[in-house]
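For this depiction, one protein chain was excluded, whereas all remaining protein chains were kept in their positions.
As written, the chain order gives the labels A, B and C, with residue 1 at the start of each chain.
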Amino acid sequence: MKKVYQLSDAISKFVHDGDYIAFGGFTTNRKPIAAVSEIIRQGQKDFILDSGPTGSDADMLIGAGRVKAYINCYTANSGVTNVSRRFRHAIEKGEILFEDYSQDAAVLMFHGAALGLPYVPIRMMLGTGLVDHWGISKEDRQKIDKLPNDKFLIQDDPFNPGHQIVLLPVPKIDVAILHVQMASFDGTCRIDGDEFHDVDLAIASKHCIVTCEELVTDEYIRREPSLNTIPGFCVDAVVHLPHGAHPSQCYGCYDYDNPFYVMYDKASKTQEDFDQFLKDWVYDVKDHSGYLNKLGGARLADLKAVPGFGYHTDMTKMAQEG
Amino acid sequence: MKKVYQLSDAISKFVHDGDYIAFGGFTTNRKPIAAVSEIIRQGQKDFILDSGPTGSDADMLIGAGRVKAYINCYTANSGVTNVSRRFRHAIEKGEILFEDYSQDAAVLMFHGAALGLPYVPIRMMLGTGLVDHWGISKEDRQKIDKLPNDKFLIQDDPFNPGHQIVLLPVPKIDVAILHVQMASFDGTCRIDGDEFHDVDLAIASKHCIVTCEELVTDEYIRREPSLNTIPGFCVDAVVHLPHGAHPSQCYGCYDYDNPFYVMYDKASKTQEDFDQFLKDWVYDVKDHSGYLNKLGGARLADLKAVPGFGYHTDMTKMAQEG
Amino acid sequence: MADYTNYTNREMQAISIAKSISDGQIAIVGTGLPLIGAALAKRIYAPNCTLIVESGLMDCAPIEVPRSVGDIRLMAHCAVQWPNVRYVGFQANEWLHDTSRMVAFIGGAQIDAYGNVNSTCIGDYHNPVTRFTGSGGANGIATFVNTIIMMQHEKRRFMDKIDYVTSAGWIDGPDGRAKVGLPANRGPQMVVTDRGIMKFDEQTKRMYLYGYYETSSPEDIIENTGFEIDVSKAIKIDPPTPDIIKIIREEIDPKQAFIKVPQ
Partner (left out) sequence: MADYTNYTNREMQAISIAKSISDGQIAIVGTGLPLIGAALAKRIYAPNCTLIVESGLMDCAPIEVPRSVGDIRLMAHCAVQWPNVRYVGFQANEWLHDTSRMVAFIGGAQIDAYGNVNSTCIGDYHNPVTRFTGSGGANGIATFVNTIIMMQHEKRRFMDKIDYVTSAGWIDGPDGRAKVGLPANRGPQMVVTDRGIMKFDEQTKRMYLYGYYETSSPEDIIENTGFEIDVSKAIKIDPPTPDIIKIIREEIDPKQAFIKVPQ
């Protein structure tokens, strides 16, 4: 029943070749980047990656060649990289299977899975390329055990005959990885700020790994149950991992590391530079502690969120400008 | 754009004969009883009442003869009245149209409506009276504009042929009434403790009335956006109504008034006694202030929740026993 | 000094409930006996079990006895306060993920030999003699979770054909659930009454007498069961030790909210 793991143990125990995998967070916010790096280090591959709105979490895994099929709705480190470059490259070069949904559809598919629905009927995507084109053909889908055989089905609305609706399959997620502000020994999680689709992933996934800024006692996290959103029995592994979302944001804790994202933008332009990035920031640092040391204490300190804002801003300057 | 109303104005403006109506809260917790009393006072009738797990909110409206069709999943002031008595009487005497769903189905129907789904496919209710019996026949449903023509439909799961699933229609709610701990001028709401199905109702309903313990400024409620759950544009009327959930509970504010529920239990046994209850506690008190005065200040003070527990307990006694 | 040997059948029921929860399990409880039983399980038999309620409150550890599953006494002392639909989804996903860590307690007014339960009405559905609350969470629970059913053991409640099936049991035999489209690997495991414990035959899925309390007997059970029941495998269930009764009376339900201490 012990759920507190070292990152490497959690990843090796719960993440396997060919898994249907999904990440919490939103593009450059609360992304489990340290966990993604550990997966790359350990070598798991052939993932079906389905992650809602993603950024470098997906892009790194694609760039490292670990993604067999990518279920996309939006992939960008917005504000720095408008289209994630390894993602883009892989599709332009035909290196991965990929499928497109709208973001609304993608998050409803996660939500439908978490609600235990057999599928999700919607009124969107009609009249567009999202229904005209299947990224992954029915034939390819039938070869991949963990993918639904159909991207979607179109049916007449049985309650409103004559009106077409789109039926979305619900994903069967093997493993979800979330980064949260606080978790307790038994896996109870507290997410500060928007939960995005994280709670859906925790419920819908067969296994859920949570990395957290603060690891606290079960008693402490229960003092304010209204602030908690994931019960411990939805979580298989809890990893205490301060700055585990770097370079993305973590509301109330730290801001994005913009220079890092700019560096990533450059590094992800070519496979060669990207491989060097992986060598420098994933393989050679050995683990998350090595990564944090390489970043340096001052840099991390300088990302710290300002209480009252929840993000980082230069208060000294503000006071002077004041 | 002004949303702050007196209770009587909010009810007369947004609650009309024949409306499809739903209440927030759960059996004896955060039930908008003061608003229900005002509806009874004003005389609106012929409701289609669909409320998830209800207690005396539904029972009062049924007992007052205002409900034409009742969509039920559970109706009790649990712990005092195991089956709400006016509800029970009305069904046993054939006085109202009624329909039964499981609670799971009922809350998924609200949720499906709030998600904008055309219907909700589920795997429950099969093999039971919930699919064998229609409380309201297709013929009767066709006569009532606001009721879906079908209680449900059964279909083969298109993603899993050979497996039957139940398709639930989503309600088209005219007006929802919620009682919350805090709201601001513009309708932004903060619910402390479990939100139950309240947020679903706020989104899915055409009009939403919120009664609140505390009415605060828009600026104040935005200081902690993480604690808010309903944006102002989902709310049509905000009514400042301390103790508006009495005799039910309001987490962090006050506990249920058990002697009142015991009195209600007795009063609801016969129509005559119930009518006298309505005279004493609804009609003759004239408004919520009159109701609170009739209850008396000491009684209300004695229900106050103890910080640290969120409910009322006799701390003096605990300290002595301690 | 208090007498803890004069145990009641209600206490026996609470103890039977408690023993039916395995350590580490997630128990879906209501108020009343299941809550008392689960609290006792947590105290004695299954210290790592967690309690959840259908209103969405997860991992509850109430200090005061709640009156309903939505009571703020549960809300104040739990790990997570989920909206109801999240609970619904979690319950379904436990089945989808093929875990076996859930157990649920439901009650009813009538039960048949296959564990189908009625908590909706006595008599005709449209013109009932007695109307009850309706399903609450029971139908969903009985769909996706193995159940323990609590009943008062009376002939008029244990019937060949119940008036309304609110919560599916094994329907009409081993293929019953699959036939109607319900998860076939879930269903009622046990019926706990004030006279004894019934289980379901692995082959036929019919109820049989597993054990009777000291105050009952196979004959007593047969007499109070409205359908034919196999008592051939029945054992006599040992009475509880005084220390367990003491815990129930002093710690679990000291205000006798759900279990009265005999005078």
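To be clear about the criterion, contacts are C-beta pairs under 8 Å (C-beta built on N, C-alpha and C of every residue); 3 or more make two chains touch, one makes a residue touch a chain.
Since we're looking at a predicted model, the values are computed, not measured.
Engineer: Of the chains that are displayed, which are in contact with the missing one across the whole complex?
Structural biologist: Within the full complex, the chain not displayed touches A, B.
Engineer: Among A:53, A:148, A:225 or A:244, which residue is in contact with the omitted chain in the full complex?
Structural biologist: With A:53, A:148, A:225 or A:244 as choices, the missing chain is touched by A:53.
Engineer: Just one of B:114, B:165 or B:237 touches the chain that is missing; which is it?
Structural biologist: Looking across B:114, B:165 or B:237, the contact with the absent chain belongs to B:114.
Engineer: With respect to the chain omitted from the figure, which of B:51, B:72, B:128 or B:228 is a touching residue?
Structural biologist: B:228
Engineer: Determine which one of A:7, A:80 or A:295 touches the chain that has been left out.
Structural biologist: A:80
Engineer: In the full complex, which residues of chain B touch the absent chain?
Structural biologist: 1, 113-116, 172, 186, 188, 199, 203-204, 206, 218, 221-222, 225-226, 228-234
Engineer: Across the whole complex, list the residues on chain A that are touched by the chain not included here.
Structural biologist: So the residues of chain A touching the unseen chain are 25-29, 52-53, 72-76, 78-80, 82-84, 87-88, 91-92, 94, 100-105, 107-108, 111, 123-130, 132-133, 135, 163-165, 193-197, 199-200, 249, 251, 255-256, 305, 309-311, 313.
Operating definition for what follows: only the chains that are shown with their structure count from here on.
Engineer: Name the chain with the Cα centroid closest to the overall protein Cα centroid.
Structural biologist: B
Engineer: Could you work out which chain's C-alpha centre is the most distant one from the centre of chain A?
Structural biologist: Measuring from the centre of chain A, the most distant chain centre belongs to C.
Engineer: At what distance in angstrom does the C-alpha mean of chain C lie from that of chain B?
Structural biologist: 28
Engineer: I'd like the Å distance between the centres of chain A and chain C, where a centre is the mean of that chain's Cα atoms.
Structural biologist: Measuring from centre to centre gives 40 Å for this pair.
Engineer: Mind pulling the residue numbers of chain B that touch at least two other chains?
Structural biologist: 108, 111, 123, 163, 165, 193
Engineer: Give the residues of chain C touching no fewer than two other chains, as numbers and ranges.
Structural biologist: Each of 75-76, 81-82, 85, 88, 91-92, 144 in chain C touches at least two other chains.
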